[in-house]
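Here the structure comes first, spelled out in structure tokens, and everything after it is commentary.
Complex shown without one protein chain; remaining protein chains in place.
Chain IDs A and B follow the sequence of writing; residue 1 opens each chain.
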Amino acid sequence: MPKKNLKRLDLIFKNELDGEQILEKTIKRSKQDIINDLIISGLKGRGGAGYPTGLKWKLAGESEGDMKYVICNADEGEPGTFKDREILTQVPMKVLIGMAVCAKVIGAHQGFIYLRGEYKFLLDNLNEVIDDFHVLLNKIGFDFRVKVFLGSGAYICGEESALFESMEGHRGEPRNKPPYPTQSGYRKMPTVINNVETLAHTYSIFKYGPDKFKDLGVQDSRGSKVFSVSGDTPTPGIYELEFGMSLQKFVEDFGDGDAKAVQVGGASGFCVPRKKFGRTVIGYQGKLTGESLPTGGSMMIFNSSRSMYNVLHNYLEFFVEESCGQCTPCRVGTQQLLLGIEAVKRGERPSEYLDKLLKLAENMRVTAKCGLGQSVANSFSSIVENFKEEMIY
Amino acid sequence: MSEITNLVKSLAEKHGRYQESLLPILQGVIEQQKFLSEEAMVEIARELDISAARVFGTASFYSFLNTRPLGQYVIRVCRTITCMMHGKNQIIQELEKCLKIKLGETTLDGKFTLLETNCLGQCHKGPAMLVNDEPYTQLTPEKVRDIIQSLKMNEASKLSNPDLN
């Protein structure tokens, strides 16, 4: 058994049998009360970006629109992330109830779950639960329907505006922002788009009240978080842990005793080397001490047998292929980074070329159109800077 | 009217003749035909009154909407980081051996196509692959041989019992 520095929580996956009661109780409350609870709870988006959920619902509620939509983002494509699949398998009703309450708050009657094509095997089961959910809605007389929209294999569709484009029958190319989804989302109408886990958490908040949620975690990072643990670990899998944990403790619990780096937040996240485990805390960038890293929940552990060059190479191959291709920094930049590290490795470019690539990554971060291109620099720079020798020799 | 025209028409009826129906219609064609032929795309363009190039451009954006013929069983092996760390290359080699094809190819009998794909979201159970929509995880060369064997048997039994289709 692994060590247990960190407390395992059981909020999300706890099978609740009182869904009907919670939903009925919650949608009878005023919109303002629901929003207040969410804001007090400190819940932030669990997809990785960490936008306050209560604020998102509030803004969409205030936006004018003939129609409004609630969308559950189940296009879980970040390498190393598989928690949403598990949530949708084990507790889909919590997600649906979260969507219904959101619909009440913003005034929507239609919701969608954008399910990635790779998870099509969940579809039949999910549709059955949705049918039950619709029966429940009919029973309590709430006018709301949820439909599953199936993706077809494109990582970028997890980006919210690309997801809308995809649902509207287009290539999944991110839009310019502003406007933001709460003003102009799906069909250019006010839309709340939340991650699967975020919606599941709202259920706990409605059931147990905001304080219980707020008691978990630290400062700007409240509540629990579902982590997808993979890589060089004897215990890969899905774990619900408290926000604000130190990476050191995490590695002690989950590593194989030889961890040299942890990739926090997937291919688009940061790579933390062993020497920084102690001062790295998992949570949103707030007033935490040391370095804090937000994450969609992906934790990949690498032991000393791994070549970080190979790791970075694999990430870059992923981005080169999954970039939508519309904006220059992302389309061309990802190719240049990949070919660049290959050229340095082969000795065709001097090691100083890595500095040029670091600058390029930084420019991609500030110029790319969406989160994909902007965040390539995260893994690139953190790996190249911390494992420079591995890039060259 | 050809089979494809009928299929596209029925999908357009089902999902509605809007741009928004494009993905569901394309997915519907893939489900039946495994790939999107020129003819299918022209028909879709006609039904939705959009340009055929746009149908092609949209389809080619999505990895699962293939525009060239694929086998009855499409095998997609995850190539992303943890599956790579846990030996996806061995899995691919084993599949290549079992199926006597290279990555990217389709068997001569049109039964199997072997592809790589990006993260399947099975990182804790790598290496993983999809066969059509079904995930297979914690693969080992032995396991892969069994899976292919049973798929082939499945085919054989379908041939002798067409009613089971």
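In this section, contacts are C-beta pairs under 8 Å (C-beta built on N, C-alpha and C of every residue); 3 or more make two chains touch, one makes a residue touch a chain.
Just so it is clear, contacts and distances are computed from a predicted model.
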Hidden chain of the complex, named as in its UniProt record, picked from "NADH-dependent [FeFe] hydrogenase, group A6", "ABC transporter", "GTP-binding protein" or "Phosphate-specific transport system accessory protein PhoU": "NADH-dependent [FeFe] hydrogenase, group A6"
Which displayed chains the unshown chain touches: A, B
Selected from B:Thr67, B:Thr107 or B:Asn132 as touching the chain missing from the view: B:Thr67
Selected residue (touches chain absent from view) among A:Leu9, A:Ala343 or A:Ile392: A:Ala343
Option from B:Lys34, B:Arg54 or B:Lys125 whose C-beta touches the chain left out: B:Arg54
Positions on chain B where the hidden chain makes contact: 38, 41-42, 45-46, 50-58, 60-61, 67
Residues in chain A touching the chain absent from view: 154, 156, 171, 173, 176, 178, 319-329, 331-336, 339-340, 343, 356, 359-360, 363-369, 374
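By definition in this document, only the chains that are shown with their structure count from here on.
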Whole-Å gap separating chain A and chain B, where each centre is the average of the chain's CA atoms: 27
Chain A contact footprint on chain B (complex, rising order): 18-24, 26-27, 57-58, 61-65, 79-82, 84-85, 117-126, 130, 133-135
Contact footprint of chain B on chain A as seen in their complex: 76-82, 84-85, 116-121, 149-155, 166-172, 228-232, 236-238, 263, 267, 298, 300, 302, 306, 310-311, 314-315, 317-318, 321-322, 324
